[in-house]
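Removed from the display is one protein chain of the complex; every other protein chain stays in position.
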Amino acid sequence: MDNTMNSKYKTENINESISWKDLTPGLQIYEAGTSKQFMTGEWRVNTPVIDFEKCKQCLLCVPYCPDSSIPVEDGKRLDFDYDHCKGCGICVKACPFGAISMKEGK
Amino acid sequence: MAIKERMSGNEAVAFAIKQVNPDVMPAFPITPSTELPQFVSNYVANGKIDTEFIPVESEHSSMSAAMGASAAGARALTATSSCGLALMWEMLYVAASSRLPIALALVNRGLTGPLNINCEHSDSMGARDSGWLQVYAENNQEAYDNFIMAYRVAEHKDVRLPIMTCMDGFITSHAVENITLIEDDLVKKFVGEYEPEHYLLNEEEPMAVGPYAVSNYCMEAKRAQAQGMMNAKQVFLDVAKEFEQISGRKYGLFEEYKLDDAEYAVVGIGSAMGTAKDAIDALRAKGIKAGLLKVRVFRPFPGEEMAAALAGCKAIAIMDRCESYSGNGGPLGAELTSALYRAKSKAEIINVVYGLSGRDVKVEDFENLYGELADIAVNGVKDTQYRYLGLRE
Partner (left out) sequence: MRELIEIRWHGRGGQGAKTAALLLADVAFNIGKHVQGFPEYGPERMGAPITAYNRISDNEIRVHSNIYDPDFVVVVDETLLEIVDVTNGLKEDGAILVNTSKPKEEIIPHLKGYKGKLYTIDARKVSMEALGKYFPNMPMLAAIVKISEVMDTDRFMDEMEASLKHKFAKKPEVLEGNMKALWMALEEVK
C-alpha cells in the first residue's frame, strides 16, 4: 500500500456525507478488496446452512459461489461468510452430497 | 534554432506525435485522418519511436484500448474523424469521467448524412458535452503546436481530462504549407515524462477504475469532473506561456485579430478564420473597423473572456461550421450569445452557419458579411438572427 496516499482517499473515509471535493478523481479506488466493506449479506432472504456431517470437503460449492462467501482454509471449507452471502442457493444445487440446505429467513 | 519545413496538417501532427513519443496508440483508419495512424505506424516500423501501435477493429475499440492503456499508466492517444468519433461516443464519456488524460487527434469532417467526407465541425461539436477538452487549429502550425501542448494540459493534476486537438479535414489536414518545427529535445523536455499518481500497473497500489456509481455518489463525481474542466482554463494559459518560451509563438484561449477597436466582429473556429483575416485587412485599408475573434479553446468554454473581448463591438457574427438542428442556431452561436447576454452586451448578434460539408468560404464572403454587420449595427437585425452563408437560395 502506498503510504503517501492522501488519507482522505481511503475508502474508510469515503461515505455518503462527504463533499464532492473529497472524492477521488473519477471515483477511482486506491485499495484492494474494498468490496469486503460492502455487507451484501444484508440482502439475504433465505440462508444456506451446511451440515458438516454430510460434507465430504469436495469443495465443489466453493467455485460455484458467486459471492466468494465460502471461505477455505488448509484445504477445507469453513462455515459461510454470512456478512456477504446473498442467499442465492446455488451452493445447494452444487453440493453432490445434500450437505447444504436452505432455511427461511436470515 | 527553429526548423523551417513544409508539411500537411496530418504530417505536422504525426511529426508532433513522433516528437512526443507517447506509449500507446490504438487506431482505426477513417478519411481524412487515415494518414495520421499511417505515418505513426511508419515511424514505429522504422524504429523512430517506441510507441505501441495497435491496429484495432473499430473506433469503439480504439478508444477502449486507449482507455485501458491510459488507466494502466501509459500516455495514450488515438486519431479519428467524423463517424469514427461517433462510434467512440460511449467511450468518450467513460474516458472523461474516469479522468484519463488521453489525446485524440481529430481531423474534423461532417457526420453522415448525407454521406460526405469533407470538412465540418459537426463531429467534435457533437462531442462537445462529452467532458473532453477541445482545442482547435487554424492551420498546420497550430495543429502541431496544439498537439505538443495537449498532454501538459490534459495530465495536469488540476485537470486530468482527455483532450481533443482538432484541425479542419482536407483544408488543413491535406494542404501542404510552411511550418516551423521545434527541436526534438526541446519538445521532449517541454512535454516531459508522464508520471501518473495512480495507475493500474502499479503493483504497490492495487486500484480500481470506473466503478459503478450509485446516485449518492454520481452527482458529486460529475461536479468534480466539471471542476477539472473549469480549472483547465488557467492551465491552458499557463502551458501556452511556457510554450511561448520554446517556440516564440503566443497562444491564448482565443486569438484576437484587430479586435481592439473593432466595431464589427466575426467569431469563429478553424481554417476559415485565416481567410477572414485577409478580408479584415482589405476592409481596414478602406477604414472599416473589422475584427476577428478566433476560438482556440472551445472546452472549457471561455464565455466570460470572449464577451469581455467583444465588449466594444456594435455587431457580431458568430460563425458555426456545424448545424446543430436545434432550429435556433449552432453550438458556438448558442453558447456565446448566452455569454454575451450575461455580460449585458448591447451588440447586435447574428449566428451564421457556413462551410457545411466542405462548402468553400472565400475572402469575399467575409467582406460581404462585414458589410452586413455594418448595416445591422445601424438598422438592427432584419430577417432571422440565425442564417446560412454561401447557400443557394
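Going in written order, the chains are labelled A and B, and every chain counts its residues from 1.
Definition applied: contacts are C-beta pairs under 8 Å (C-beta built on N, C-alpha and C of every residue); 3 or more make two chains touch, one makes a residue touch a chain.
Just so we're clear, the structure is a prediction, and the values are computed from it rather than from any experiment.
Contacts of the undisplayed chain with visible chains (whole complex): B. When you scan B:97, B:225, B:271 or B:324 for touch with the missing chain, the hit is B:271. Contact with the chain that does not appear here is found for just one residue of B:44, B:213 or B:363, B:363. For the options B:32, B:84 or B:110, the residue in contact with the chain missing from this view is B:32. Across the entire complex, the residue among B:44, B:72 or B:117 in touch with the chain not shown is B:117.
Touch with the hidden chain on the side of chain B covers residues 6, 32, 117-118, 139, 168, 170-172, 174-178, 271-272, 274-275, 277-278, 358, 360-363.
By definition in this document, only the chains that are shown with their structure count from here on.
Chain A and chain B have centres, each the mean of its CA atoms, that are 47 Å apart. Contact residues of chain A toward chain B in the complex are 1-2, 5, 16, 19-21, 23, 25-34.
Remark: chain B residues 97-100, 160, 198, 202, 204-211, 213, 216-217, 219-221, 223-225, 227-228 touch chain A in the complex.
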